[in-house]
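In what follows, a structure is listed as structure tokens, so that the remarks can point back to it.
Every protein chain except one is present and positioned as in the full complex.
Coming up: chain A.
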Amino acid sequence: MSEVARYSRRLVLGAGVAMAATVALGAGLGGVAFAADTVKLGVSIPAATHGFTGGIVWWANQAKAELEKAHPNLKITVKTASGAPEQANQLQDLVTVTKIDSLVIFPFESAALTQPVLQAKKKNVYVTVVDRGLTDPSAQDAYIAGDNTAFGRIPAEYIAKNYNGKANIVALRGIPTTLDNERWEAFTGVLKQYPDIKILDGKYANWNRDDAFKVTQDFLTRFKDIDVVWAADDDMAFGVLKAIEQAKRTDIKEVFGGAGSKTMVKTILDGSNPLIHADVSYSPKFIYDAIKMTAEARLKGDKLPATYIIPSALITKENAKEFYFPDSPY
């Protein structure tokens, strides 16, 4: 036991010395605006607690592996947190202990993390915020996000077009958040223009297969004539399909998920489920793009555009191949 402790203490000391040396070197080479010889990039993301965040963690580590190999003078530290307070603590550690000069952060909550990120920025850390914007945009240098409006708009337009403006829809919602509201408003906003399309109801199923199963069972009990289920998430679509299968309902023609998970894209590619025809992309790969863009810009001493929205696209059988990443867990 004590031997291990001694060893690890030595390791920590060693690492500390090495780090101090690098920092001294980095500081010696001057200001922030110049092309840096070494870039220390911190990545702060939510821990893998469901399919989507699992994908986030996988893509972040993928980016670290590829970029560190391509740029020997780039050091990426990936930290995962399971809540906003833990993320704030890790952020402090990244700034004071790891001494990062650039940060890519996927905040748990907008409000709770604005102040911690602002503190980091005051210490000359270049900040790229991903997915959820901060309440004070001056705390970020760049903002990269998926397109939540399109996430709701694309399925709505798709349904309106394919059902000739006439359909009965039931919808699932995620967890009550601004993100979910944006998608919901975009979805309902488009369908308002079609008087013959009825959204029978929308209930929360927490982006979770089990809850989606239960909510769908109850929708099926309640509504006898449904054309389309907007599951609004591929995980939830999975529970929806099971519930429809159990009830042996034949009126439902389509289940529309969301996010473009591996299994869903494969299903579209193979045409293996008669209820699945299309999906909308909202890939966790955007964390990979954000890390890559930030690292490469920083190595060159460039800046990123203030806002960069990664477009969401309609995935159909024709283009599904471009969205299929068999190695990703999501």
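As a working rule, a contact is a pair of C-beta atoms (placed from the backbone, for glycine too) under 8 Å apart; a residue touches a chain by one contact, two chains touch by 3 or more; residues count from 1.
Basically, contacts and distances are computed from a predicted model.
Engineer: I want to check something: the complex is missing a chain, and I'd like its UniProt protein name from "HEAT repeat domain-containing protein", "Nitrile hydratase beta subunit", "Ferredoxin" or "ABC transporter permease".
Structural biologist: Of the names offered in "HEAT repeat domain-containing protein", "Nitrile hydratase beta subunit", "Ferredoxin" or "ABC transporter permease", the one UniProt assigns to the missing chain is "ABC transporter permease".
Engineer: With the missing chain put back, one of A:D101, A:D235 or A:D279 would touch it. Which one?
Structural biologist: For the chain that is not drawn, the touching residue is A:D235.
Engineer: Of the listed residues A:Y163, A:F187 or A:F219, which contacts the missing chain in the full complex?
Structural biologist: A:F219
Engineer: If the hidden chain were put back, which of A:F106, A:Y158, A:F187 or A:Y330 would touch it?
Structural biologist: Per the contact definition at the top, the residue touching the missing chain is A:Y330.
Engineer: Using the definition of touch stated at the top, determine which of A:V43, A:V57 or A:V127 touches the missing chain.
Structural biologist: If we include the chain that is not displayed, A:V57 is the one touching it.
Engineer: Of the residues in chain A, which ones touch the absent chain?
Structural biologist: These residues of chain A touch the chain that is not shown: 47-51, 53-55, 57-58, 173, 176, 201-204, 206-210, 213-215, 217-222, 224, 235, 238-239, 242, 246-247, 263, 329-330.
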